[in-house]
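What you see is the complex with one protein chain gone and the rest in place.
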Amino acid sequence: MTVKTYYKVRRRPWEYKLSPDGKVARNRLRLPFTRRHFLKWRDAYNPKSLKRERRLADKKPLWWTIGLLAFVVVTPFLSNSMISIAAIFCIYASINLLWTLIVGTAGIFSLATLAIVGVSGYAAAASNVFLGLPWPFILLVGPMVGFVAGSILAAPSTRLDGLYYALLTMGVAEICRVFVTQLRSLTQTNGAITQVDSFIPEDWFLQRPGLLLGFAGAFCLLLGSLLLWRLINSERLGLLLRTAKTGREDEAFAEAVGIDFRRARLTVFVLSSSALGLVGGFYAMYFKSISPNIFSLDQLLLLFAMMVIGGLGRAEGAVVGAAIVTLIDKGFIEIGPLRIILVAAIMLVVTIFAREGLTGVRDQFRDFRKRKSGERRAQRTEKGGEAMPEEAVEVHDK
Amino acid sequence: MDLGLIIYALNLASIYALMAIGISILWSSVGMINMAHGATFATSGYAAWFVSGALKPAIAATFGKTVMASVMMASVVMLSAVLAGAFCGAVIYALAFLPIHDKPNYSVRSLIITLALNIGVVQSLLWYFGPRNRGLPKVFGFGRWELLDTKIRYDQAGTIVGASLVMILTLAWLRYSRRGLEVRAMMQNAEGAAYSGISRQATALPVLMLTGALAGVAAALLSQTIFVSPTAGVIPLVKGLTIALLGGLGSVSGAVAAAILIGFLEAIVGVIPFLGQRYVMFATFSFIILVLIFRPRGIGGLLDNTRE
Amino acid sequence: MPEILRIKQLSAGYGPLRVLHEIDFTVSEGERIGLVGLNGHGKTTLIRAITHMTGWQQGSIKLDGEEIGGTRSLGAGRRTAALVKKGIAVAPQGDAIFPGLSVRKHLECGAHTKLAWRNRRRRIDEILQIFPPLRSLQHNLVGKLSGGERRMVSVGRMLMSDARLYLIDEPSLGLAPKISQRVMDALWALPVTGAMIIAEQNVSLLSGRADRILGMHAGRMRGDIGHVELN
Partner (left out) sequence: MFKQSRRLFLRSSAAMGVALSVASAAAALEPIVIGIPAAQSGPVGVADHQDWTNGAMMAIEELNANGGVLGRPLEAKIIDLDMLSPEGNVAGFQSLIEAGAHAIASAFTIIPQPAMDTAAPSGIPYVHGNTSTVNVDLYKGDPHKYRNVFQLDVAEKWYGSGFVRFMSDLKASGQWKPKNNKVHIVQGQISYTQLISQATQEAVAQTDGEWEVVSITDIQFPVQDWAPVIRALQETDAGAIMIDHWVAAELAAFAQQYAYDPVPGALVYLQYGPSQPEFLDLAAGAGEGMVWGTVYGVYADESGTAFREKYKDKYPGTMGMVYTGGGYDAVNILADAWESVGDPSNFDAVGDYIRNIEYRGINGFYKIDPETNSGISYPNMVDDPEAGQAHLFFQVQDDEHRIIAPSPFAETDFRLAPWM
């Protein structure tokens, strides 16, 4: 007779749970004008104690809040250059978030992100410098130009395949760069528009109060981008797009059941482009100038490196990647070209070992662990080891 | 349009074609967009410079100032560039293909890895060799011919003939050799190739080395006109990529056709008085965008069947 | 009769999800085996598992008494080419064809052994004998052929090198009855050394010709079901 060993199936013993009063009905906050809730609370009865337990099913908002709060509290105590780096980080992170919306949510592989930022930044700066519009209008002109640029760029996206579209947008960026550097009226400044009016008073520019003000603005920009991300991804639009996440067949299926998939994609693209336009206007104001470098391939690759290191298609990936790369690129300027090599090395290692960037490592490890435990179970059971349904996770196999 | 302009256009086209067919073959057989092609280009240039510099005294001592010496020098330059290119291909194979070729998101991840390699190698070259450009020994010597009232520089003629020769050899290899047949089979259907006993791992290495060697040839040839520098690969990479796409990524004949098209376009835009050199890039990209809008799969689909 | 293929306790699937459960069977020299089962019951997965296209987690596969691939496999076709070289020839479902090659070139791709490569011209002529419709098409691109012709090319490619084991997955799928009958006739008439397994939904195409018919149901082997009607 064989001795049977029983294995304990553990269910997150480390997880903190609230124990609400069982008699009181649950009162949940809703986002205004929507049916969505701020946090994903889940109630369940503990089968052993028969007590009501409440846990937070999605803890990301919690981490976001803690992280952003810590960031905003700590930054004012840093040195001037660190505050600048923090502000640049906010700007880059916003651009990356919006880019992630385009690439991840809308599934349009566009490389014209910086081109949209640049075009709107230039238009906004020009409206201020050459037409004399006061600075608050920059924040209006930027999104408007972004909207137009996005609409124009969105048109061919339904016709072209991913890679071809990516190339087309890269070409657009290059055309913008060449065009701006050719402009004879900007020759004096090498194609840059300088002395743009700003929300930062002239006397404070690049000094302590001005830097903090600039940082505050940049931080608001980041919050705005996060809000847009959240709204798009949790609203109808995001749900629509998620029905066809994985591929061409799904897309065809979505179209077949009456979801106007293309329209949803284009809407996200144009929305993000408008927001990118706002970032462009902000960029021109923050530095009081904008240079053709914003259209350059190097700059684009740097931003791409951020997204890749963090994890393509994830909000936290865009932000974490931006933090790492900005810190290395702008913080370690003393070590010279080595820092770029460092960024490349990080990119290389992360991509070889992590399939979805740094922020995907946790999920990847969990998948790995699940697969392993499934295999072990298969080995120790006599009957071939049927996988438990909850373990039958999608494993990306070729 | 006179002969001089045609020569100039062909000169551009042959360099672009060398880069573009490398990118095209690689995409269609191994499924990789090789962003490190520019780094391969730059590395090959430096290798040719370094080796030819190191062997110069030895060659001068053995052959003196004879024709043999320049032939030796030329072959050293070409050979070292080709070998360095092939070596870069092997490195790309080891880093961007082997570890991940059967893992999820392979095509995006290999693109990212090669991109990282490109950035890293270019900066390392800058860091190690410094910013100064380097000149290679003139493979084709100084001078020019007069042909039908047109002056043709040796290096122009050499580049056109050399590049065409290399391309014909590559295409012949693809068409007639057994390895070439395997590569073509893999270009068209990777799973079917596996069922025919064609291993992806075993075939990818020679393909990567071949495309690297092509970039090496392009580097040695282009460095006859301009010089070797860490960022020398950027323009050939961008041009090669765009031309490969214009040719309908994956179609070798499409890439060659697109290279010739762009070569002539650039030459012609350059001499139109109100456009001139400063609108060359502008015109090229506008043209490619227009073509892609009307023919979303480039011009290659007109010529042959490519991998979907 | 020596054993060619012995499969023991094979469980295969995608990740933790099992599709095949403890498959056991052997194939001897000279046998032609029919593998029957309805759509989705594991015929194709079994063939893909034998060629390592699909990963398997448990069990053993022996070819000519030699273990191939240990006790588990990652799948993804990583070792498929090596197995083909060891003597497993496959005509997969849905014709893994190379649309841009001519029929002759396509057939040449199958000549992966040294001997076959040296004799490829003669071999091709032999195969054109087996499939007469291809004779007039030998310089046409495969991508331009009809479904039946493609299947012939696919099978012909499989036959280019001598193998120990031939695996043919649903040769009649998607073909008009008349043409599928013709393809099947040619298959059964093949002068094959080693052994052959033909997976097929339509049992009438197998009965009377296969030496044995194995049934598959819900990922399990039903054993030798002889020549009974299966429904």
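For reference, chains read A, B and C in written order, and residue numbers begin at 1 within each chain.
By our rule, a contact is a pair of C-beta atoms (placed from the backbone, for glycine too) under 8 Å apart; a residue touches a chain by one contact, two chains touch by 3 or more.
Everything numeric here is computed off the predicted structure, so don't read it as measured data.
Engineer: Sort by label and list the shown chains the missing chain touches.
Structural biologist: Across all of the complex, the chain we cannot see touches A, B.
Engineer: With the full complex in mind, choose from A:I95, A:V172, A:A192 or A:M347 the residue touching the hidden chain.
Structural biologist: Once the missing chain is taken into account, the touching residue is A:A192.
Engineer: I'm checking contacts with the chain that's been left out. Which of A:T158, A:S234, A:T267 or A:N293 qualifies?
Structural biologist: A:N293
Engineer: Since one chain isn't shown, list which residues of subunit A touch it in the complete complex.
Structural biologist: Counting only subunit A, the missing chain is touched by 79-81, 84-85, 88, 178, 181-182, 184, 187-192, 194-195, 205-207, 287-291, 293-294, 296, 298-299, 330, 333-337, 339-340.
Engineer: What subunit B residues would touch the chain not displayed?
Structural biologist: Here the touching residues of subunit B are 4, 8, 11-12, 123, 126-127, 130-135, 142-144, 151, 153, 156, 222, 225-227, 229, 231, 234-235, 267, 270-271, 276-278, 280-281.
In this text, only the chains that are shown with their structure count from here on.
Engineer: Counting C-beta pairs in contact, which two chains come out on top?
Structural biologist: By contact count, the leading interface is A-B.
Engineer: Can you name the chain that lies farthest from subunit C, using the mean of each chain's Cα atoms as its centre?
Structural biologist: A
Engineer: Roughly how far is subunit A from subunit B, going centre to centre by Cα mean, in whole Å?
Structural biologist: 35
Engineer: Round to the nearest whole Å and give the separation of the Cα centres of subunit A and subunit C.
Structural biologist: Inter-chain centre distance comes to 48 Å.
Engineer: Return the residues of subunit B touching two or more other chains; collapse runs of consecutive numbers into ranges.
Structural biologist: 102
Engineer: Scan subunit C for residues touching two or more other chains and write them down.
Structural biologist: 76-77
Engineer: So in the complex, the part of subunit B that touches subunit A is made up of which residues?
Structural biologist: 33, 95, 99-100, 102-105, 108-109, 112-113, 115-117, 119-120, 123-124, 126-127, 234, 238, 241-242, 245, 249, 278-279, 281-282, 285-286, 288-289, 292-293, 296-298
Engineer: Under the stated contact criterion, what part of subunit A meets subunit B in this complex?
Structural biologist: Of all residues in subunit A, those touching subunit B are 156, 159-161, 163-164, 167-168, 170-172, 174-175, 178-179, 182, 297, 301, 304-305, 308, 312, 336-338, 340-341, 343-345, 347-348, 351-352, 355-356, 396, 398.
Engineer: Tell me, which parts of subunit C touch subunit B in their complex?
Structural biologist: So the residues of subunit C in touch with subunit B come to 51, 53, 74, 76-78, 80-82, 84-85, 90-92, 95-101, 105, 108-110, 112, 117, 141, 143, 157-158, 161.
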